[in-house]
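A single protein chain has been omitted; all remaining protein chains appear in their positions.
A, B and C are the chain letters, set down in written order, and residue numbers restart from 1 in every chain.
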Amino acid sequence: MTMNPRKTTIVFKKGITLRNPILIVGLPGIGNVGKLVAEHLRREYKAKKFATLYSPYLPDRVVMLKNGMVKLSNNSFYLLKASKNVKNDIVILTGDAQGISSRGRYEINTKITEFFKEKLKGSFIYTIGGYTPGNTFVKDPKVFGSATSKQVIAQFKGSEVVFGKSKGFIMGSAGLIVAFAKMRHMDAVCLMGETSMLDVDASAAKAVLLVLAKRLNLHIDLSKLDKIIEETAKIIRDLERQVSVGTQLEKLHKEPEAHPSYIR
Amino acid sequence: MTMNPRKTTIVFKKGITLRNPILIVGLPGIGNVGKLVAEHLRREYKAKKFATLYSPYLPDRVVMLKNGMVKLSNNSFYLLKASKNVKNDIVILTGDAQGISSRGRYEINTKITEFFKEKLKGSFIYTIGGYTPGNTFVKDPKVFGSATSKQVIAQFKGSEVVFGKSKGFIMGSAGLIVAFAKMRHMDAVCLMGETSMLDVDASAAKAVLLVLAKRLNLHIDLSKLDKIIEETAKIIRDLERQVSVGTQLEKLHKEPEAHPSYIR
Amino acid sequence: MTMNPRKTTIVFKKGITLRNPILIVGLPGIGNVGKLVAEHLRREYKAKKFATLYSPYLPDRVVMLKNGMVKLSNNSFYLLKASKNVKNDIVILTGDAQGISSRGRYEINTKITEFFKEKLKGSFIYTIGGYTPGNTFVKDPKVFGSATSKQVIAQFKGSEVVFGKSKGFIMGSAGLIVAFAKMRHMDAVCLMGETSMLDVDASAAKAVLLVLAKRLNLHIDLSKLDKIIEETAKIIRDLERQVSVGTQLEKLHKEPEAHPSYIR
Partner (left out) sequence: MTMNPRKTTIVFKKGITLRNPILIVGLPGIGNVGKLVAEHLRREYKAKKFATLYSPYLPDRVVMLKNGMVKLSNNSFYLLKASKNVKNDIVILTGDAQGISSRGRYEINTKITEFFKEKLKGSFIYTIGGYTPGNTFVKDPKVFGSATSKQVIAQFKGSEVVFGKSKGFIMGSAGLIVAFAKMRHMDAVCLMGETSMLDVDASAAKAVLLVLAKRLNLHIDLSKLDKIIEETAKIIRDLERQVSVGTQLEKLHKEPEAHPSYIR
C-alpha cells in the first residue's frame, strides 16, 4: 500500500488477529507520565511494533536515527502477546508527539479509537497521563482515575486508584480517547500519576506502573524497577533536550499567521 | 447513532416536539454574562438536557466529573416546558467553551441556527453577552440590544433595553447567531449586560435576567435572586480557576505552529 | 437564496449587467490607504451597494449599527454607473476586514477575482495599498505601481505612478488580486501610496486618488478634497478605536491553540 501523507493513516500488517486485546496509550504530556509508562512497558516486555499512525496534524518533523536513516514523526502500536499469566494481548501506543492543533487531536484520536475497536476488535482502553493538583511538591504520588462508566470504576475497587477527586480537564489523547471510547460504547479509563510539574516525572510513572501491573497481572521485578525507570527517563530527557533546541530555533524566526492590519 | 467526533454534530432524542420554542444562548464570553444568565435559568427552573453539540472546533478538553466519569467539552441544550404563565417552550443553550478559531465559530453557530430552525421549528432567539463601554466602573448596569430588524426592536418598546447606543463588534455566538438568524429570516436579538470587565459579572447578569423574566413572563423570586446569582457565579469562578491552571501549563510549553525560518 | 455561512459566498442581485466594468479594491491594510480611497470614492460619488461577500475566513465579528441592528463583517461591492465623462461602470470593493489567515485570504481573493471576471464580465482591476519605504517621514507621498504586464505599465506613461522602484512584498488583497488576475489573463495594477506607517494616512490616500481621478476621468473638486478626505479618515479612526478595544479584550484571555507539552 502506498501511503498518502495528506491523510491520517494507520499502516499495519493485514491479517493480524489479537486475543481480546486491551490498549495502553502513553504519549507526551504533563510530566511525560504517559510516555514514560508506555516506553517502560514496551522496553521491559520487548513488545513488537505492528502498526504506525502518520498524520499531517502531527508536527512536520523527521527524526535522524543513529543508523543514519530517517523516521517521520508518528505514533506507533506495539504488541505484547498474551501468555500464561497475562490473559489479554496488550497493545501499547506511544510516539514522539501528539497533534499540534485541537482539531488535529480530534482527528488523530478518532482514528485511534476506530482502529482499536474495528480492526483490532479491542474492548478496554487505558490512557495514561499526569495530574498536577497545585503548587505543592508531590512526595508520594497518588494515582487518579476518570472512567467511561460506573462499571469501570467498580473494577478498581480495592485498588489505589482514586476516582472523583481530581478536578478540571484532561487534555490531548489521554482525555479524548476515553471520551471517544464512551461514544462508541467501549470501556476505558484514564489513569493519572500525580506530578509536581517536572518535565519527566519517573516517580509518578512508577505509581501508575504498579497499578497497571497488578491489574494486568504483569510480573514486575521490584528490585530492578527503579533503575529501569530512571534509564527510560534519561532517554526521554535526551530527546527533550534536542526538541528544546529545535523549538528555540523556531522561536527566533516566528512569523505571525494572521495579519491584523487587515482587520479593522 | 454512533457519533463521528470529526464533524460538528448535535445529538438529540428523535421525535421531540416543541411548542413554539424560543432559544436563549448563554456561553462563555466577556464578563461571563451569557453563561451566568443561562446557568441561572437552567438551575432555577430545573430545565432538562435534551440535546448536545460536539465539535472538533471546540477545545480538546475532557472534564473530570465528581462521580469519577468523563465528559467531553460541549454545548448543551436544556428544555423548560411551557406552562400556564410561560407560553413558549424555552430552550437554553450553554456550555463550557466556544469554538477556538473564527472559522470554527462560524461552523458551530451555523449548526446551532440550522438546528433551531429546522429541527426544533423555532422562531425567536435571544443571545446574551457582555458589553464594555470603556474604562469606567459600571455601577448600575444597563442592558444594550442589537437585533435582526426594526420589528424586533419595536417589541422592546417600553422595556429598559437600549438599542443603537452600543458601538463596535459583538464576537462569538452572541453575535454570529443573530447574524445567521437574519440570513435565515428569523427574529433574534442580542442582549448585552453592561460590565466593568470582571471575569464573572453577577450584576450585569442580573440586569439581563430581569429583562428576560419580564419578556418571557417567568416568575422570579426577587428576595432570592441575589443569593442564587452569587451561588451560580461561585460555581463558574471555581471552573475558571481550574481552566486557568490548565492554561498556565499549556503556556509553559507553547510551540509555534509556523516555522518562519522557512519564509524568506 | 438562503446563504450558507460555512462557505465564502457573494450574494448579489441576479440579472445585473454592467458596462465594461473596472474594479477598485480598497480594504484595510498598511496606513489604511486602500480603505480610505475606496470609502472616499463610495461616499463622494454615492455609489450603490449591489453585492456582498461573506466568509468564514473573515473575523467572526458582528457590527452593532446605529439603527440598533446587526451586520456581519463582510466585503461589499458598490456601483458607480458610467456617465458622460466616465466611460466604464466602476465597481468599488471595500469592507471592515480581510481574511484572518493566509489560506483564508487565498480563498476570499480567488472568489473576488472569479466573480469580477465571470459574473461581472470585468476587464481591469485596480487594487489600492500603502507602501512603507523605510523609517523616514514621508512629506510628499509618491504613488508606486506593480502590474500584471508591460502593456499595463505602458498605460501609465506620463502619469506620476512609479513602477519597478518599490521592493519587497505586497500582502493581502492588494497583492493577491493582481496575481490572480494575471493567472486569469486579466489586466490589473496595484497602486500604492507612500506612507510613514500612520494608522490612517490621508495624504497617501490623496496621492492615489489624484492618480485614479485622472485615469478614470472622475471630476474631483480640489477645493473640497482635503476636507472630505479628513472626514473620511475620522470615520475610519473611530472604527479603529473600537476594534482596538476589542483586540485588547481578546489579548487578555489569549489561549494557545497548540499544546506543545504534547510535542517532544
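Everything below uses one rule, namely that a contact is a pair of C-beta atoms (placed from the backbone, for glycine too) under 8 Å apart; a residue touches a chain by one contact, two chains touch by 3 or more.
Everything numeric here is computed off the predicted structure, so don't read it as measured data.
**Q** Out of C:Ala47, C:Ala147, C:Val200 or C:Ile236, which residue would touch the omitted chain in the full complex?
**A** C:Ala147
**Q** Would you mind spotting which of B:Thr52, B:Ser101 or B:Ser149 touches the chain that isn't drawn?
**A** B:Ser101
**Q** Using the touch definition from the top, which of C:Ser76, C:Thr132, C:Ser196 or C:Thr232 touches the missing chain?
**A** Candidates C:Ser76, C:Thr132, C:Ser196 or C:Thr232; residue touching the omitted chain: C:Thr132.
**Q** One chain is left out of this view; which of B:Ile10, B:Ile30 or B:Ile229 touches it in the full complex?
**A** B:Ile30
**Q** Write down which of C:Ser55, C:Thr94, C:Ser166 or C:Thr232 is the residue touching the left-out chain.
**A** Residue touching the absent chain, from the options given: C:Ser166.
**Q** List the subunit A residues touching the unshown chain?
**A** Missing-chain contacts on subunit A: residues 2-6, 56-73, 100, 104, 242-243, 245-246, 249-250, 255-261, 263.
**Q** Which parts of subunit B face the unshown chain closely enough to count as touching?
**A** Within subunit B, the residues that touch the unshown chain are 27-30, 32, 35, 59, 96-102, 105, 171-173, 236, 239-240, 243, 247, 257-264.
**Q** With the missing chain put back, which residues of subunit C would touch it? List them for me.
**A** Touch with the absent chain occurs at residues 30, 59, 100-103, 105-107, 109-110, 132, 134, 144-150, 153, 163-164, 166-172, 175-176, 178-180, 182-184, 190, 197, 247, 249-257.
Convention: only the chains that are shown with their structure count from here on.
**Q** Once the Cα atoms of subunit A and subunit C are superposed, what angle does the rotation have, between 0 and 180 degrees and to the nearest 5?
**A** About 180 degrees of rotation relates the two copies.
**Q** Round to the nearest whole Å and give the separation of the Cα centres of subunit A and subunit B.
**A** Taking the mean C-alpha position of each chain, the two centres sit 34 Å apart.
**Q** Compute the distance, rounded to whole Å, between the mean C-alpha positions of subunit A and subunit C.
**A** The computed centroid separation for subunit A versus subunit C comes out at 49 Å.
**Q** For subunit A, jot down the residues that touch at least 2 other chains.
**A** If we look for residues of subunit A contacting two or more partner chains, we find 30, 59, 100-102, 105, 171-172, 247, 257.
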